[in-house]
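For this view, one protein chain was removed and the others were kept in their places.
Should a chain be cited, it is by its letter among A and B, assigned in written order, with residues numbered from 1 in that chain.
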Amino acid sequence: MNITRRQMLILLPAAAVAWESILAGTPESSPNYNLSEHWWGMLIDIPKCIGCGNCVRACQAENDVPDGYFRTWIERYHVTDSNLANPEVISPDGGKHGFPVAKEDKGKYFFVPKMCNHCAESPCTQVCPVGATFISPDGVVLVDQKYCLGCAYCVQACPYGSRYIHPQKRVADKCTLCYHRITKGLTTACCEACPTGARQLVDLKNPNDPIHAFLKTHAVQVLKPQMATGAKAFYNELDGSVR
Amino acid sequence: MPNFRDTGHLFRFAGIFVAAVLIFLAIRGWLVPHTFGQYGHYRGAALTEIAAKPVHFAGHQTCETCHSDIAEKKTAGKHVSVNCEACHGPLASHADDPSIQPAKLNTAQLCGQCHEASAAKPKGFPQVETESHANGVACETCHQAHSPAIAAGGAQ
Partner (left out) sequence: MQGVDGFMYPNEVQLQWSVLIVLYPFVTGLVAGAFILASLVRIFHVEAVRPTYRLAMLTALAFLLVAPLPLQLHLGHPERSYEMYLTPHRTSAMAMFGFIYLWYLMAVLVAEIWLDYRRDIVVMSQSVTGWRRWAYCVMTLGSSNISARALEIDDRVGWLITLIGIPSAFLLHGYVGFIFGSIKANPWWSSPLMPVVFIFSAMVSGIAAVMLLYMLAAGLRRQAIDVRCVDTVARYLLYIFIIDFSLEMLDLVHRIYEADESFRSLDFMIHTKLFFSQIVLQIFAGTLAPIALLGLTQVVKLPDLARKRIYAIAGCLTLIGIFAMRWNVVIGGQLFSKSFLGYTTYKMGLITREGLLMTVLLSLLPLFFLWVLVKLLPPWYEKQDTLTVVG
């Protein structure tokens, strides 16, 4: 543990500049970020999720999410062959503290991390009466909390339950896909904290993003495709019982 | 103009309406935020404001600029793709000011969050029943978190 060496390192020009641009940047002024060059989404690899709750905790730490509300949460499904249409689902405190130990039985278990799908045809932004929620030019569904009336119409319109009214701010609140991070070249807090790589930020406009190869070779699905929301949270090996 | 005389009151009524609409349009032009409509039907400045929020997770690239030794150690082990802050928690404050020292982690509790055996977890994922496996002994007694296989070195 050599603290002096580290302090010297962080003062190295390259490292210092990198960190300062991360701290300071705004999408327009950030030299390397161009709104029109990105189209953000998320890849969620269900077989990799272990239900540890790291993403939920990370999200709450990064975004100051009020207690009892969730920008992301984890559901645990238990499906037996007799209840395919009516699976047993739990999400204790959004999976924030993990899940109770499950005993081996005939059914199958799996975890489904949920979040805003950042829909390209989003029903929530459609219904906002004043234009306080919108799809950014780089494909992220955001809320302008200085303009929001708090009418909750968008909360009603979201088929995924991704929105809530912030109990103190009294405006709509939701996943921003860590917009303050991805515009500075970082990944989202949930992806950063996921120990198994079950969540990956994807940029569909970046030709070098591994998502393109992944989509070619995997059975990828979105949630509630019948809602035709243009969801951009892509789930690998999503079970048919997931709602 | 007898016709106008008998409809004059209607024009007064309509005049109030026209005046109200004109006043509304004038006020509207003044009140709408000036970045509204910059990118679409919303306040363009909202993008900048949201993007300017502070970061709490520094990101593993930032960690590795200083802790290159740990990064190298990780490459040899199973935790190679587990990011620093997945276990250590959000440490942008420490990256900002290295004199702020993160709290020491309690491995007896921390490791179980991922590795506690449960039928719900994917079968290929390494799991143990911590109670029978370690009996309360901290995991780092035998496993080194940055390269956990015992064969790869173990604890000193």
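Convention: a contact is a pair of C-beta atoms (placed from the backbone, for glycine too) under 8 Å apart; a residue touches a chain by one contact, two chains touch by 3 or more.
Just so we're clear, the structure is a prediction, and the values are computed from it rather than from any experiment.
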Subject >> Visible contact partners (per top-of-document touch definition) of the missing chain >> reply: A, B
Original post:
Which residue among A:Leu35, A:Ala102 or A:Ile165 touches the omitted chain?
Top reply: A:Ile165
**OP:** Just name the one of A:Cys59, A:Val140, A:Val155 or A:Ile182 that touches the chain not displayed here.
**Re:** A:Val155
Original post:
In the whole complex, what residues of chain A lie against the chain that is missing from view?
Top reply: 68-70, 73, 75, 86-87, 89-91, 93-94, 114, 123, 126-132, 147-153, 155-165, 169-171, 227, 243
Subject >> Positions on chain B where the hidden chain makes contact >> reply: 2, 5-10, 12-13, 16-17, 20, 24, 28, 31-32, 36, 41
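Criterion: only the chains that are shown with their structure count from here on.
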Original post:
In the complex formed with chain A, which residues of chain B make contact?
Top reply: 33, 36, 39-43, 46-62, 65-67, 81-83, 85-87, 89-90, 95-96, 98, 113-114, 116-122, 125
Original post:
Touching chain B in the complex: which residues of chain A?
Top reply: 3, 5-7, 9-10, 12, 15, 18-19, 22-23, 25-28, 35, 47-54, 58, 61-62, 76, 78, 98-99, 101-105, 109-111, 131-137, 142, 144, 146-147, 176, 179-181, 183-184, 186-187, 189, 192-197
